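Other chains dropped; remaining ones untouched in position.
Should a chain be cited, it is by its letter among A, B, C and D, assigned in written order, with residues numbered from 1 in that chain.
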Amino acid sequence: MLINCAVYQDGKKLADIRKEEIHDYLSRPGCFVWVALKDATPDELAEMQREFGLHELAVEDARHGHERPKLEEYGDSLFAVVHTVEAAGEELKVGEVNIFVGPNYVLSVRNRTEQGFTNVRQRTEREPHLLRHGAGFVLYALIDTVVDRYFPVLEAFEDELERLEERIFASTPARENIEALYGLKQKLMTLRHASGPLQETAGKLYGGRVPELCAGSQEYFRDVYDHLVRINQSIDSLREMLTTAISVNLSLITVQENETVKRLAAYAALVAVPTMVAGVYGMNFNYMPELHWKWGYPFALGLMVGIDTYLFFRFRRAKWL
Amino acid sequence: MLINCAVYQDGKKLADIRKEEIHDYLSRPGCFVWVALKDATPDELAEMQREFGLHELAVEDARHGHERPKLEEYGDSLFAVVHTVEAAGEELKVGEVNIFVGPNYVLSVRNRTEQGFTNVRQRTEREPHLLRHGAGFVLYALIDTVVDRYFPVLEAFEDELERLEERIFASTPARENIEALYGLKQKLMTLRHASGPLQETAGKLYGGRVPELCAGSQEYFRDVYDHLVRINQSIDSLREMLTTAISVNLSLITVQENETVKRLAAYAALVAVPTMVAGVYGMNFNYMPELHWKWGYPFALGLMVGIDTYLFFRFRRAKWL
Amino acid sequence: MLINCAVYQDGKKLADIRKEEIHDYLSRPGCFVWVALKDATPDELAEMQREFGLHELAVEDARHGHERPKLEEYGDSLFAVVHTVEAAGEELKVGEVNIFVGPNYVLSVRNRTEQGFTNVRQRTEREPHLLRHGAGFVLYALIDTVVDRYFPVLEAFEDELERLEERIFASTPARENIEALYGLKQKLMTLRHASGPLQETAGKLYGGRVPELCAGSQEYFRDVYDHLVRINQSIDSLREMLTTAISVNLSLITVQENETVKRLAAYAALVAVPTMVAGVYGMNFNYMPELHWKWGYPFALGLMVGIDTYLFFRFRRAKWL
Amino acid sequence: MLINCAVYQDGKKLADIRKEEIHDYLSRPGCFVWVALKDATPDELAEMQREFGLHELAVEDARHGHERPKLEEYGDSLFAVVHTVEAAGEELKVGEVNIFVGPNYVLSVRNRTEQGFTNVRQRTEREPHLLRHGAGFVLYALIDTVVDRYFPVLEAFEDELERLEERIFASTPARENIEALYGLKQKLMTLRHASGPLQETAGKLYGGRVPELCAGSQEYFRDVYDHLVRINQSIDSLREMLTTAISVNLSLITVQENETVKRLAAYAALVAVPTMVAGVYGMNFNYMPELHWKWGYPFALGLMVGIDTYLFFRFRRAKWL
């Protein structure tokens, strides 16, 4: 579905145009066309391929989707794949944005994403001195927006880990904690699948040999790169802390088991000892003086209660109960 | 066994030929011969070695089999070993394809594989503009096909892990889960043995210094490389998740042990307390008023049942039962 | 908030100046202005941006804060972000220092830090032969001070690990140990987040291609780099020892569980055996000679005590009690 | 001890010679002398040092032994240390081969090895067209033979792991499994100590800057390198699988513990319940109607047996027994 199609010159928007007019503007010097598609059909892709002369392999990747984040050069044009990651309740929703950039065009195709990029267009149109850098700057603005949206996701993970840490040490049901830790790990891996390869990609766009198209926006791409480094280092820290949390959790479960066993044993003792005493006075010897005492029975009961009271406080003191 | 033997010129098939004719066509400029063998005997290999002038070491590798995936240059010809991985029920079946490529010939020898490469031949013949790139493009088409067949295997692993995750948290018998996790790990390592070294190999075929033969198909080899990067990153994620799953599983087993102990202890209490009460009324004191009450016995039984009922609901509430 | 603003020439302080005078001195050759801000407001930053002609992206980073430690070149000026780490009781407090350096100015902005950098200013003013290197040397002095403050933090960690190790092996409550080990790990990761990226940064300031500004202070930056290498290696060692400590702790908990079970079993035996004996003499057979013995009852009690005494010493010897 | 001493020219053996004659042949152009020593004494080494002009440090390494596998260039001559690994029953026997190679000589000294290298000599003599490459080819042949002998050792490890995996899941005594897994790990590390550094070494002998001596045999050294890569990757896989196997084994032990506890609890219940019933009918109430029934006693016994039978089948169904 076509979302937007406009022509820009000298950092300013000339006009919204129809698909059919693209061709006319492509040949005008100093102009570039910016087309945004959403969940494009194969037909739409084929049309754009003809319009902009896109490379067969790039279009095929966009058609099939499920590519890893990457950046490829085809002559003087670029093809970038980036993944969007959005929180959808407890789940993560991974979308894909395919960006084709040439000297005089930008074509972005987003699939399976909730949030669009209208704010990117607005932001770039508000800064004509930057947009003047051309199509390369639009590429930056798109990637930057995707990366910026990773931060809240990552922060939600950090919050969740913090919450889980508290729960682990607060002896909530262990089973749920484990499940939650594992679920967090899964989501973390999903985010990493998006942000890890993108770091490599961004690294190719500043310093060293940079594609012609992005040469003017290098400092901006370095900024994106820095953000991705920060994200990926935070992910790695989170992974390490998660692994530690899982093994610490196992230790705590074992400690708890130990405590359970002690508690049970204490209670068992409180029952076993009176049973033994009762057993003794249940013996059938002819000569058992206590049996004939008037206060024998209360004495026996008292003995039982007395021993149990003593044991109870000893166990208490030893923190078994 | 000879599967196929044909001559191509200018991206089009000239003719199927007999082995004996190979020699004639090798000297014709702009032509290349494409021979496919299956489970070749040493004699067949020797014949091909004479025909195409293959390097001794390459032929020896093909004869012995069980080489790791690799790519070797011998002068202006290439020798590639790739592994096929096919799911055969619960097991994985690893085959081997040896590919000899020269300016005017392609010889592929596949061993221990179920699926053949006839579809590769058909596909390449349908795209004469690509086949025009010559023998290097055939090498690409063969490797690409092998790599594409890794994907369903990998997806089957991902599905299996997902199924196992559900089973782990759904308290199915732990022993089976462990065995299944271990089995999945083994299969994962098998796939990695095939795909890991192949990534290195593919990396040598685009960018930087590329063998003459593949120079025209670089963008295609980059595509294969990207696929392998994706596969290997997925394998690494799977490995990490498997390791986590194994340790999470251990935690769950320990939790379950804890629960078992509690449950058992609760039942033990339900038996031990009446036993104690019975012991008390089994004592032989002369003066035990309860013994002489008319309702002493029902009272004692009632006491037992009462205490047990109380305990039962307490244990229930504490989720021990 | 403006903390300090002074002009230096030839390694000596010329004068403390007002913000408004900065402009006058910037154009004087051989001079540089050193301004220190604390928790700067956006307005103050904007003012400085105008004054020194700072790059938009750098100022934006300083405004938002929460950047990772890094060093960026903008033309002939540098922008550095370093993190301060201070112990605040049991917690770590992470602050941020943004340093803008140009040929004729140094601007440091510190956020969320307790300790200031007045001692840096004093130290550098005491060594005019070094300060003569110019703004680059001030950059060194600031980073060096931040790094030097990591050492006591790290040493506190090492002491804490040592204390924890003693506690682990001295069977203090396991739960607290685990929590303390986990907490130490968290703090370690926090320090690493500050010191890890800073090592990379410092590495760019000596040897190889060095920004013009720091060329004269290379040997000093190598010194900082060496300190950071030492810190990061110590952190890695600590991490490894912590991981080992956690798993060793789990082993010890399991050992303790084993000992608890044995001890409980020993006590259970001391109760169960007399109960059995009492059970035997509680049987109602007509012909049980012991029952009619005069010393039957004491004999039975003696038997119980005797067996228990024997068991007690056997358990003792086997270290079960 | 001198094993062999022969002169080669143009790929063919000229003659077996005496030690004393070495000197004469060294000066003949196009000739090289191949000497094989076994467990050489310091005197023999000193003699060879004089004869061939070996470097002091190399000879010292050979004298002391216990060097790690390595390759060193001394001017136009090479000194290689490779380790042989042989299975000696359950143990591994690690030997050492020191190889000195110059333009006109090869001196191999093997220590603590069972198998010799006579087959290497025979093999190379059968292939004069290869031996014509000179001393470098002999170096290849020796290293290749050592590496080829790693394969059966490695395969024995793989078989042993497979056997252990079966045993782990077949609930043989856990203690033995653990000991066997640990032993396998130890042997694996021993092999790795031999093969790991040798890979680096072999990597220096093909591609890039190659010592003059080995320039003609590059393709052969690449072959050795490939074998070592394969070996080391298999070792790494084995290590990973071993680590997994150890942790899986721990899980299985815990599962088994769980099962043991359940089984024991079931048996305990089968004893405790009749004891409780007996306790009830052992109470001394005056009015207990059952006691006076004619069939009271069989009824009580029947009750016990009945409850136990019921419990037994319930436990069976729940797989506790």
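One rule holds in what follows: a residue touches a chain if its C-beta (ideal position, glycine included) is under 8 Å from a C-beta of that chain, and two chains touch if they have at least 3 such contacts.
Keep in mind the model is a prediction, meaning the values are calculated, not measured.
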item	value
Given 4 placed chains, full-complex copy number	5
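Here, only the chains that are shown with their structure count from here on.
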item	value
Subunit C and subunit B - chains in contact with each	A
Reaching subunit D from subunit B through chains that touch each other, fewest steps	1
Same or different residue numbers at the subunit A/subunit C copy interface, by half rule	different
Subunit A onto subunit B, rotation angle from CA fit, given as a multiple of 5 degrees	70
Chain whose mean Cα position lies farthest from subunit B	C
Geometric centre distance via CA averages, subunit D-subunit A, whole Å	41
Subunit A and subunit C, separation of their C-alpha mean positions in angstrom	25
Of all residues in subunit D, the ones touching two or more other chains	282
Overall pattern in which the protein chains touch one another (line/ring/star/complete/other)	line
Contact pairs between chains, per stated definition	A-B, A-C, B-D
Residue numbers on subunit D that touch subunit B, as the complex places them	165, 169, 219-220, 222-223, 226, 229-230, 233, 237, 240-241, 244-245, 247-248, 250-252, 254-255, 257-258, 261-262, 265, 268-269, 272-273, 275-276, 279-280, 282-289
Residues on subunit A engaged by subunit B in the complex (per definition of touch)	55, 57, 67-68, 70, 72, 74, 174-175, 178-179, 181-182, 185-186, 189, 192-193, 196-197, 243, 246-247, 249-250, 253-254, 256-257, 260-261, 264, 267-268, 271-272, 274-275, 278-279, 281-284, 288, 290-297, 300-301, 304
